[in-house]
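A single protein chain has been omitted from the complex, and every remaining protein chain is retained in its original position.
To keep things simple, chains are lettered A and B as they appear, and every chain counts its residues starting from 1.
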Amino acid sequence: MKRDAQAPCMTGQTGMAHAVMNEIAAHLEKLAGRGEAASIDLRSLPMTDMDREQLEMVLGQGEVSAVIELAGLTEVRETAFSGVWWVRHMGQDEQVAYEEIAITRIPEILKTQLDDIDMASRRIQQVIESSGRNEFEKEASNG
Amino acid sequence: MADHQTLGEVLSSRGISRRVFLKYASYTASLMALPPAASTAIAQGLAKARRQSVIWLSFQECTGCTESITRAHSPSLEDLIFDFISLDYHHTLQSVSGHAAEQARKAAMEENAGNYIVVVDGSVPVKDNGIYSTIAGMTNLQMLEETTSNALAVISVGSCAAFGGIPYANPNPTGAVPISEIVTDKPVINIPGCPPIPEAMTGTISYFLSFGAVPELDHLGRPTAFFGETIHDRCYRRPFYERGMFAKSFDDQGARKGWCLYEVGCKGPVTYNACATLKWNAGVSFPIQSGHGCLGCSEPEFWDRGGFYKPISTGIGDATRLIGGAAVAGAAVGATSAAMMRHRKKKAMQEG
Partner (left out) sequence: MGLLDFARGPALQIALAVLVFGVIWRLVLLLLLPRLKDLTPARRGTRSAFMAGMREIVHRLWPDKTYARRTMFSLINGYIFHIGLALIVFGYAPHILFIEDLIGLSWPALPSNVINAIGVITVGSLFAALGRRIINPVQRIISTFDDYFSWLVTILPVLTGLIAVSHLGARYETLLAIHILCVEAFLIWLPFGKLMHAFLVFVTRGQTGAHLSHRGVQT
């Protein structure tokens, strides 16, 4: 039995890609002029798969590409337009949980959080102290 | 038991950086249709929050709601909710523990007095002193009243807890009532659905954790983030509805072309839920996309609305006997009046 599970209006191009491009352009202008960052939540927009592909094609690939392994993968890449980043958060089974276009110098998720830096600073002191002691003990036992 | 460490400290002691809050917050903000900028506030709120003590009570239910939340689609991302909360009691998941589970419940209530959330699925029977559903010798009514006495808030998950659901359907033999009818002195959030969309449950709990407040609710106590629009408002088959292109039966030409399912009973226009946008099983599909009309499962009394396959423009119930009776009565009254007039005329003719 032939079943057409996808209605035509679900898969065709709807022109959303063009609309999103306009929004990106407006945000990019503000970023260039006033340094104001912004973000477009792709998940909340009624985009079909073809719209998304079209947008990806137009935005292209830039110089930077990063992968964060955190509760599933997160892919962050700068598009061919500087300051326009594509952030894709995925769950364990590689399902896209959340996707956004971030217009910014650097997406928040790439930045290291201050609390983590505090913790790391304390930890590194501990590691240096413990490794230093070991060296002392080795020299002491040798010499 | 709930820790005294913040969530940030708990996760970092497991080698997970604060970045995870940003990722989770972006995801939650998007689910609840908050602007992307809100994700920063959510991330900060979560990092500073303590593990929230949650007591889950299951009453007259089918366990579909528990199944739904544990089936949350991207387990690693949604699993985080189980890191953020301390599920101190859930008698289905803890059933092997027997009495120890009940002790855990009492201990959690004492330790977190005034600070724990009670999540309830299933309705509560009140007929005959509530004898129709008991757990560990207590009626559901007793357990609910006891457990919510010191709770911070109550979340009624699923249409049974929110509106009475299946047990409430005609003739409601156990006297089932929604949780909101019993708990009147604490904030009650309703997250209906049969079952509810997992993200609706986890998103609401996350919101509560991040902001320490109840999200905006509609007149039925449902978070407007998930229940603010009808299925019809966001249905991808809407253009067919507007043009009057309907499937007349399952699997006819119209159905195969993906036309509107109004004529086979879709309740989309009067049902408020996020199925058309969030969908089910990681955004795979929802009933209409799979070719079946919306059942209206997040609305009160959806079992007694005339039938899943009767369109919303039809009547509910069978009026044949009533109309038949009205016809007979009309004829009788008419004939009697006419007979009286004929009699009067005959008398007048005779006298005149």
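In this section, a residue touches a chain if its C-beta (ideal position, glycine included) is under 8 Å from a C-beta of that chain, and two chains touch if they have at least 3 such contacts.
All values derive from a computational prediction rather than experimental measurement.
If you put the missing chain back into the full complex, which of the shown chains would it touch?
Counting the whole assembly, the omitted chain is in touch with B.
Have a look at B:Ala113, B:Val284 or B:Met341 and name the one touching the chain we're not showing.
Checking each option in B:Ala113, B:Val284 or B:Met341, the one touching the absent chain turns out to be B:Met341.
Under the stated touch rule, tell me which residues of chain B contact the chain that is not displayed.
Per the touch rule, chain B residues meeting the hidden chain are 230, 232, 241-244, 246, 262-263, 269-270, 300-301, 304-306, 310-317, 319, 322-323, 325-327, 329-331, 333-335, 337-339, 341-342, 345.
Following the convention adopted for this analysis, only the chains that are shown with their structure count from here on.
For a test of understanding, state which residues of chain A touch chain B in their complex under the given definition.
1-10, 39-41, 43-44, 46, 68, 70-72, 74, 87, 89-93, 95, 97-98, 100, 108-109, 112-113, 115-116, 119
Provide the residue numbers of chain B that touch chain A in the complex, in ascending order.
8, 12, 16-20, 22-24, 26-27, 29-30, 33, 35-37, 40, 47, 73-80, 234, 236-237, 239-240, 251, 256-258, 277, 282-283, 289-291
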